[in-house]
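What you see is the complex with one protein chain gone and the rest in place.
Order of writing sets the chain letters: A and B. Residues in each chain are counted from 1.
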Amino acid sequence: MALQTLEFEFKSANTQSISKEWSHHGVTGSGDMECLMEKKDLGGGVKAKVVTPVKGFDKVWEKMIGKFVADTGVGNVSIEINDDNATPIVVYMRLRQALAEATAKEAE
Amino acid sequence: MEYKGITREWDTLKKDTLARKKDAEQFVREGKIVDAKDAVALLETVIKPFDKVNIEGNNQKQADFLAKCLCQVDAKKVHDLHMVQSVLTLPEHLDVFEKGIAKKLDMSFSGPQAGRIAEFLKEGKLELGAIHTYLELYGRYFVDLTPRVALIAATMADKEGNLFTGFSTEDSPAIIEATKFRQGIVIAQVNEVVDKLPRIDIPADWVDYVIQSPKPFYIEPLFTRDPAMITDSQVLRGMMAIKGIYGEYQVESMNHGIGFDTAAIELLLPTYGEQLGLRGKICKNFILNPHPSLIPAIECGWVESVHCFGGELGMEDYVAARSDIFFVGPDGSMRSNRAFSQVAGHYAVDMFIGGTLQIDPYGNSSTATATRVAGFGGAPNMGCDPKGRRHSSGAWLKVGEEYGMGSEMWGPVHRGKRLVVQLQETFREKLAPGFVERLDAFDLAKNANLPIEPVMIYGDDLTHIVTEEGIAYLHKCRNMEERTAAIRGVAGFTEVGLKADPDQTRKLRELGIIKTAADLDIDVSKATRNMLAAKNVHDLVVWSKGLYNPPAKFRNW
Partner (left out) sequence: MKSWNELENSSFFDANARERALGMVDKGTFTEFLGPHDRFTSPHLPVLGTAVEFDDGTVCGVGLIGKHPVFVVSMEGKFIGGAIGEVNGAKMVETIHLARKVAKEIQEKHPDDYAERRPLVAISFETGGVRLHEANAGLLAHAEVMDAIQDARHIIPVVAVVGSKVGCFGGMGFVAAATDVIIMSQEGRIGLTGPEVIEQEMGKDEFDASDKALVYRTTGGKQKYIVGDCNYLVEDKIGDFHNALADVVTIPMDEIEKMRRIGSQKLVKEQQELVQLVADLQPGDSMDLWKHFGNEDPAALPNMTTADFLKVVKRRVRP
């Protein structure tokens, strides 16, 4: 019944972090999620914390975030996710959008 | 040798019909008009036990009043009917079985009543002949499932019994022709009786009785997709499909499925399609209901023609004002025709693109669930490679040329292949997987005692799967092993996808059998709703210059 918290760590060859100290993206709507990215010295690695009502998808979460880290080569970032039944593509897109925002120069 | 013919009467059907009509004379008021209050008595008089009876209805218009009346006949007088009809969507369509009025069923699609059909089958309340595609069932109307009595729906009639079916002509011509020309009885419920019809769609001598129904026939705006509900992930798949399939094969003619995925594609044509310079090269000829989401593409000059299975509520005026594009009668209103549209969708278009619930590692796809007998509608006729096709086109030839099993299966002959495309998110809402090792269709076949699994689109006909992970160009595969690997390669984190071998997936990408969004040079973070030409129903009204008149349920103003 209760929400569950999943924590993962990923090694990343790249140490290229985000440009902002922290950045937030998305809304925890039904079938959606929000994501908080924060610059952190993790020796190049990525830390992820997922809070979700969905059970039984621990491995899938690890693979999804792992794919995002591998595809983007992001490092030294902590990622926190509040999820409400987001599908894998929604997770991937939100992470990509969050990263795009976290690395963007201040918008005009 | 001497041949002896049999001795029999050769016009028993005609005599029987005349006798039934004589008994029913008492109910006829003027011309062919029967009052609504006499409808049940009329049905009790002209329908006999064991008759084959058709109630017109599909996923659009419904002869709902006559369906209700059929439920009220005395089951002692009228029983053991064999219902032959396209669609079972109204509760009354199954109530006739519950009440012992009907016994056997041959149908095509059931939608909301799918669960009840499965129950009735189990309880022995219903005997199922077969589940057909629309064209198959229309075909059998002219072979061994000819209705003795047809209960049909028309928009207007005159007193002589001429019918105007207009925008919502749909199945009427096919049913009426089969019934009337084998001496059957045609009863029409109409919304209105008028002195002069805008045009005659069905001549009076094909119609026996006309009843003005207390309420206009029920019609569901089933093909209206509110752009506000389209998700970013649908936009992404739409962009991938436009670039990787529509553009790649320069597909000019097609049928689109009913879902939000294809609505997204329609709304991406004026934006993303335009950016890719594809206007005039793709999406020229549609076999499609008048989708409101197609309005922006039409207004931007993409579309040359659209022929429709049926109408769509609210699109009447828009369609009438675009007679270069739609099939509009001399009176100025469109005529749909499901039988012709299905024939066109089967033989004359180069691509079918739609969505499904489940795809297995062989590429078979099905919308069946274990406890619902939902049927097919028209999808299998469009979602297949029509073996009778003999005309060629660029897109069709290109798929044929790329066909990986061509030399093995076809020898030296030049052939083409229809594009059959499934747009599939690896997980749907509530994380239901879109790829499974074994289709629920197997369980349904067992539960409902069906001789074959109700598979919507067979794997060997499927040419492309589009998921957020990539496009699998299945027709390029050289054997089943490669096909399965390609399917697994785009199946993401489902049980099917988790079995993918990353090395093999990489190899398939090198061969161009799998293309990811990155391979197609599509920036995932830019695939958002901002790409849509219309973001809500009101935008569609504006695009239509006020001609589209959306039903109340889609208005937020």
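FYI, a residue touches a chain if its C-beta (ideal position, glycine included) is under 8 Å from a C-beta of that chain, and two chains touch if they have at least 3 such contacts.
Computed from a prediction, not measured in an experiment: that's the story for all the values here.
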item: For subunit A, the residues touching the chain missing from this view; value: 1-3, 22, 24-25, 27-30, 32, 34, 36, 38, 51-53, 80, 82-85, 101, 107-108
item: Touch list for subunit B against the chain that is not drawn; value: 228, 529, 535-536, 546, 552-557
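Here is the rule we go by: only the chains that are shown with their structure count from here on.
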item: Approximate Å spacing (C-alpha centroids) for the pair subunit A, subunit B; value: 41
item: Contacting residues of subunit B [partner subunit A, same complex]; value: 231-233, 236, 425-431, 467-468, 492-493, 518, 524-525, 527-528
item: Subunit A residues within the subunit B interface of the complex; value: 31, 54, 57, 60, 63-64, 71, 85, 87-90, 92-93, 96-97, 99-100
